[in-house]
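In what follows, a single structure is set out as structure tokens and then discussed.
All protein chains but one are shown at their positions in the complex.
Let's look at chain A:
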Amino acid sequence: MIKKFDKKDEESGSGSNPFQHLEKSAVLQEARIFNETPINPRRCLHILTKIIYLLNQGEHFGTMEATEAFFAMTRLFQSNDQTLRRMCYLTIKEMANISEDVIIVTSSLTKDMTGKEDVYRGPAIRALCRITDTTMLQAIERYMKQAIVDKVPSVSSSALVSSLHMVKMSYDVVKRWVNEAQEAASSDNIMVQYHALGLLYHLRKNDRLAVSKMLNKFTKSGLKSPFAYCMLIRIASKLTMEALHDSPLFDFIESCLRNKHEMVVYEAASAIVHMPNCTARELAPAVSVLQLFCSSPKAALRYAAVRTLNKVAMKHPSAVTACNLDLENLITDSNRSIATLAITTLLKTGSESSVDRLMKQISSFVSEISDEFKVVVVQAISALCQKYPRKHSVMMNFLSNMLRDDGGFEYKRAIVDCIISIIEENPESKETGLAHLCEFIEDCEHTVLATKILHLLGKEGPRTPSPSKYIRFIFNRVVLESEAVRAAAVSALAKFGAQNDDLLPSVLVLMQRCMMDSDDEVRDRATFYMNVLQQKQKALNAAYIFNGLSVSVPGLEKSLHQYTLEPTEKPFDMKSVPLANTPITEQKTEFAPVATSKLPEKPGPTRQDIYQEQLAAIPEFQGLGSLFKTSEAVQLTEAETEYVVRCVKHTFARHMVFQFDCTNTLNDQLLQKVMVQMEPSEAYEVLHYVPAANLPYSQPGSCYSLVKLPEDDPTAVSCTFSCTLKYLVKDCDPNTGEPDDDGYDDEYVLEDLEVTVADHIQKVLKPNFAAAWDEVGDDFEKEETFALASVRTLDEAVGNIISFLGMQPCERSDKVPENKNSHILFLAGVFRGGHDVLVRSRLALADGVTMQVTVRSSDETVVDIILASVG
């Protein structure tokens, strides 16, 4: 009879779906038969399936109806049909959050969990833990402990995994099951082993020592489960990343490269590749297993391999060259993701001659791949442009074609960023690049991108040979776009008017029109620029149109708030506002050459703001004014010593605060009253020490020293401090951290700390250096010539000057073009106290480097200080 029906349904085509027109209310109606005696398992099973199916489709169940169905369902525990019982467990799990009073099934589940039927026990545990809270968990604790060490693998696994889920909610209870988990970890069953390891790690992950003990034990005894091995590798690689290179752990990871499971081999290779500071020799074995995977018949393995190789190629292109042949074969892979990754990897490792061919190949299928991979392609092109600047015309063409295609925001932004970086790197590509971008904003739905491009047009457009052609594109935005874009367009227009006198009259006419805009921000901007432009003064243009404010916005907000709180006669002083850190993108190029010595934490845009907050909280440092500059951290000890100390210098208007971040690496000592005593070489005066009260093992703490800068001699900007760490030592038990009562004083000599002129100058980026140069004027201009005998190249000279003065290179003048004998470096900054300072340094390469330095500032002393320090 059923067969007949089935046939009929089949004839009606594969479109039929027995669940298609399910009505929630009808199903709930049907659920009434749960209450019939005897229970009809088949029908009940069908109804439960329907309920779960509906929940899965996103059907909403009200609390009332769900609770009703749930209570009816509990009757089904009377039936002994296996599948029905299992479906009951599923229903319990699905309804745990919808229905009320789900705990009424606790006793039924506990019975199943401890009963004789092994098939029920595991699933019952999982369902039970789903409806259990911390207090109830204690009631079933005994059963859980027994279940974890049960000899039936499915029971043990279920108990372990459920415990893992419970860790988030009831850490303290689950923590008591560590011994049981430990026992389960030595199980013969691979899944039990894996789950036990996972639970043990989650319980111990905050205790480094315990984790590393556990690792040691398992790496020695060996495991059967490939999953467990992957887990071990991850734990090991996390530990090696946190500490410095730990060779036994690394050896373990490397040994996994010879495991018989591909999954483990790949995990190990990937772990090695992602390790920071990995040497080429350490990489080689990982790269060669990935190379083997490239020719695997399994797409997932090829994908995994080429994706990881792609990562390697970013940092160590030469390590991947050996795989070039295998990667070439993957270019035609039917999985386009693999092909794209292969090509982009080749672009990073291949030679300049292969670029054209590879680009052609990419363009043949770029439309077929997903946005994520298009971004990868764009990133590869961007990297390539930096490597082979001569290829920029090919790239630019390619990018402009991509820009015209459909694509999401991430993708478009990647392209725009890439074009912008090409323009910045290659002056000769500027006009074509700007033209492509102009075309793009004509039809651009992303406000962020449009404003970004308009800003760029305003910056670069006025200085091109024919600025007038951009005006049309910009003014079109004013007519057609949203408020944010219109405002940006107005700002861009103003820059054209300020730079080009012959365009000024037409720009003023356009501005006039913008003053009638419906949005007030646009009107405000137009009115403001209109008035500035009409003055026709270079200095005004430079200050208010080209270079704008360089203060930090949160800082300004805070200062203004402070100002309104305390009414005074004095006008608000802009110089009291802390300066904004130079944008990250600029810093990136600047730090690139010294990337290896860079400290782990990158200078985020708000780093100084964070310090400002921290310092303001210390009573001794109130009344110092706003924080002017915070230096990078300086190490005052060798890397692996008993105590690790690094210093961050905070400069204020008339004081400096030295922050010493100390770490105690001895686990049998507790340090107290830790401070750094400083002996200055010049007329600097140490006013205050703020010691760190306690310094337990491996928990960093900070102590501070407040130093007054010499007032009578403003030119004394550099000083050397000899530093000594002083503290009270208390021996303690390495395991418990319990200290002895008595301690003794001790000290530890640190390296000398230097304060240089760079600590007094904050970097400021002047987008238009020439305008700023005119704005400051030549009232206090001084010029001197120096010979740098020990310097051999212009690059080196530029690098030295920048790091010595700590000023911001402008107009990308930190990049010395190749094969040139002379170069001009533009530097901008603000001196402590708020005086702008600009440096123009002409460099000529002969026998050594000759340098002519011109310094301008709004204050004469500053000029003298700079010249004196250079000499």
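Everything that follows uses one rule, which is that contacts are C-beta pairs under 8 Å (C-beta built on N, C-alpha and C of every residue); 3 or more make two chains touch, one makes a residue touch a chain; residues count from 1.
What we mean here is this: contacts and distances are computed from a predicted model.
Going by its UniProt record, the hidden chain of the complex is named "Coatomer subunit zeta" among "CBPA2 Carboxypeptidase", "Coatomer subunit zeta", "Two-component response regulator ARR5-like" or "alpha-1,2-Mannosidase".
Within the whole complex, the absent chain has one touching residue among A:Ala304, A:Leu510 or A:Val755, and that is A:Ala304. Between the chain not shown and the residues A:Thr106, A:Asn259, A:Thr321 or A:Asn335, the one that touches is A:Asn335. Interface note for the absent chain: among A:Leu249, A:Ile419, A:Ala488 or A:Ile865, the touching residue is A:Ala488.
Not every partner is drawn; the one left out touches chain A at residues 1-3, 5-6, 9-10, 14, 16-19, 30, 40-43, 45-46, 48-50, 52-53, 56-58, 82-83, 86-87, 90, 93, 119, 122-123, 126, 154, 157-158, 161-162, 164-165, 191, 194-195, 198-199, 201-202, 205, 227, 230-231, 234-235, 237-238, 241, 262-263, 266-267, 270, 274, 298-301, 303-304, 311, 334-337, 370, 372-373, 375-376, 379, 410, 413-414, 448-449, 451-452, 454-455, 458, 484, 487-488, 491-492, 495, 525, 528, 544, 548-549, 583-585, 605.
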